[in-house]
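Left out: one protein chain. Kept in place: all the others.
Chains: A and B, in written order; residue numbering restarts at 1 for each.
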Amino acid sequence: MSPSGDVSSGESLTLQAVAERVGGRLRGPASLSVSGVAPLDQAGPGQLAFFASKRYAKHLGVSRASAYLVGADLEEILDAGSPRVVVDAPHEALRVLLTHFHPEVPRRADVHPTVVMGRGVRLGEGVRIEPYAVLGEGVTIGDGTHVGAHCVLGAHTSVGPRTVLHPHVVTYARSVIGSDVILHAGARIGSDGFGYTTVQGTHRKMPQVGRAVIEDGVEIGANSTIDRGSLGDTVVGRGAKIDNLVQIAHNVRVGAATMIAALVGIAGSTRIGSGAWLGGRACAANHLEIGDGARVTFGSTVLRDVPAQETVSGYPARPHREQLRTQALAGRLPRLAERVGRLEAAVASLEAK
Amino acid sequence: MSPSGDVSSGESLTLQAVAERVGGRLRGPASLSVSGVAPLDQAGPGQLAFFASKRYAKHLGVSRASAYLVGADLEEILDAGSPRVVVDAPHEALRVLLTHFHPEVPRRADVHPTVVMGRGVRLGEGVRIEPYAVLGEGVTIGDGTHVGAHCVLGAHTSVGPRTVLHPHVVTYARSVIGSDVILHAGARIGSDGFGYTTVQGTHRKMPQVGRAVIEDGVEIGANSTIDRGSLGDTVVGRGAKIDNLVQIAHNVRVGAATMIAALVGIAGSTRIGSGAWLGGRACAANHLEIGDGARVTFGSTVLRDVPAQETVSGYPARPHREQLRTQALAGRLPRLAERVGRLEAAVASLEAK
Partner (left out) sequence: MSPSGDVSSGESLTLQAVAERVGGRLRGPASLSVSGVAPLDQAGPGQLAFFASKRYAKHLGVSRASAYLVGADLEEILDAGSPRVVVDAPHEALRVLLTHFHPEVPRRADVHPTVVMGRGVRLGEGVRIEPYAVLGEGVTIGDGTHVGAHCVLGAHTSVGPRTVLHPHVVTYARSVIGSDVILHAGARIGSDGFGYTTVQGTHRKMPQVGRAVIEDGVEIGANSTIDRGSLGDTVVGRGAKIDNLVQIAHNVRVGAATMIAALVGIAGSTRIGSGAWLGGRACAANHLEIGDGARVTFGSTVLRDVPAQETVSGYPARPHREQLRTQALAGRLPRLAERVGRLEAAVASLEAK
């Protein structure tokens, strides 16, 4: 039993085969065999070293790799004699090779005898459910879906096909999880939003009756929390990717293919367009609109709407160039203050004449 | 079995009955029947649309609602002919109606046969404990309390009556949880504080021997962490509300009815008064005093004491008005620098005369 899945080891490839798989240009012995890819400073004999950033050129001297997977812009830095496969998009090439060298271990369909299921649970074909999972009344699980150990799915949760729930995921009642979704350990889907009315200093809980809807192809990181909607739904759109320890509050809408890095917090009812990017530890206040393709840089705090395609940064977040200019001037404030002091002296002296 | 609870559906109400329940003014057919409340842009026939913010007036054109629950200040925006119930406090009215339309499913008292209990566990009347919960030695559970699937309660944890622990809550030994408390999935109560003494570069763990005390009526969000006290106790006061992914460090005191939004971090020994508000992703350094009724705006970083009733914002947090003025001036720095440049030229020219 392999509760959290694992990676097995694929077969070796010749450099010729590597070049064909990634659409790259081969320089070196076509029949040289490599058994895997490794970082530049860790690759040993028989391995392909991955070289995609000038930053790591310093490790070239110590590399014991048999060959290199290198971006076209960095090829010149390599020793002339080093065997290599040259590509324009090295990260995509790396993805292709890792998928070959580390194929997923197929998970055997199986429902462990310790799984507790409520009335009316429906399981698709080829489902795997690991020890101690608890499925509430009316839960449905799609074909080929994997439910990790200790997951607790609230009543009437619906999970689509080919989805992977890592161990310890919890969904609240009526959550909707699409197909080809990945939820990492400790993700909480559909928890109550932070909603109260305050009457004479006492906070009364607003019933949270909407749903959390996670569309197809979404991935959500470890220990992230996605609240249910208060009245309507909270929606994470198709193909969006969310990192660890992220908070998505009630009624937020995250557009398709938007990426949200770790420790980001999105407050209630804010809407983020599609194809947007929020860097790590960024946050956005409630009831805002962040447009399609907008970018919020690492650590920034969004307090106003962000137009589509705009890049914003800082506290409060403003257009990135403006933020950089303000920061630079702030650094020169001591000199500006001195200049004003000198002017005051000069004017006083002129006035005294 | 419904591991995470659920909401059932209450009976339809006439507009007349709606107006009576919420103390509102009826405009329209008294006998019109509505079966629920929905957001303005999602409400359909037979539903009451909730309209409490001008921001959403743009959705009025597309609304297919049968009637409206509307704040007195927004009534004029509605079409003259739209049936409505007009109220002064629309969110409190919404709370009352949702409590009617979505009554809580009563949870049947039951201790699942898979629950593991240590010696000396005492359970009150009408307790429900879901599959795979583990209760350590000497744990006590009050009447009518619900312990979700997979909760692990450390030895001698005490939980009051009518409290709800959602699945996957963990308490460390000797935690004290009051009555009418709600702890969401993944909340960790009483974990060790971050305390060490450093001797010649090695960090030695300070035993954390205080308790975490969660008073009556508190709600704590998903995956939040409340450390135990190091020597004394960490206390979350009566009726305080804490959102998801919040960190409350050792020996912190949170006053009664204080609200703390998501991703907030309160460092060790800081004391927050009663009725305070900390916006999302705010944080406060250690050993500070934040007074009664103080407000810390979204994303702010508190590095100094905050007087009672004060609103602070920014990094470092300062009085909100001052922060806004400083931000505005920072935005005008380029112009100020230009003005100083022009003055220098003018003074040079005057001096040359």
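Throughout what follows, a contact is a pair of C-beta atoms (placed from the backbone, for glycine too) under 8 Å apart; a residue touches a chain by one contact, two chains touch by 3 or more.
Treat the numbers as computed from the prediction; the structure is a model and nothing was measured.
Checked against the hidden chain, the listed residues B:56, B:172 or B:298 yield one contact partner: B:172. Residue-wise, the contact with the chain that is not shown comes from B:186, picked out of B:90, B:186 or B:255. If you put the missing chain back, the residues of chain B touching it would be 116, 118-119, 132, 134-137, 150, 152-156, 168, 170-174, 186, 188, 190-192, 194, 196-197, 199, 201-207, 209, 223, 225, 227, 231-232, 245, 247, 249, 263, 265, 267, 283, 285-287, 301, 303, 315-316, 318, 322, 325-326, 329-330, 332-333, 336, 339-340, 343, 346-347, 350. Residues of chain A in contact with the chain left out of this view: 1-7, 37-39, 41-42, 50, 53, 55, 89, 91-92, 94-95, 98-99, 101-102, 112, 114, 130-132, 148-150, 166-168, 182, 184-186, 219, 221-223, 239, 241, 243-245, 257, 259, 261-263, 275, 279-281, 298-299, 314-315, 327, 330-331, 333-334, 336-337, 340, 343-344, 347, 350-351.
As a working rule, only the chains that are shown with their structure count from here on.
Remark: chain A and chain B have CA centroids separated by 25 Å (rounded to whole angstrom).
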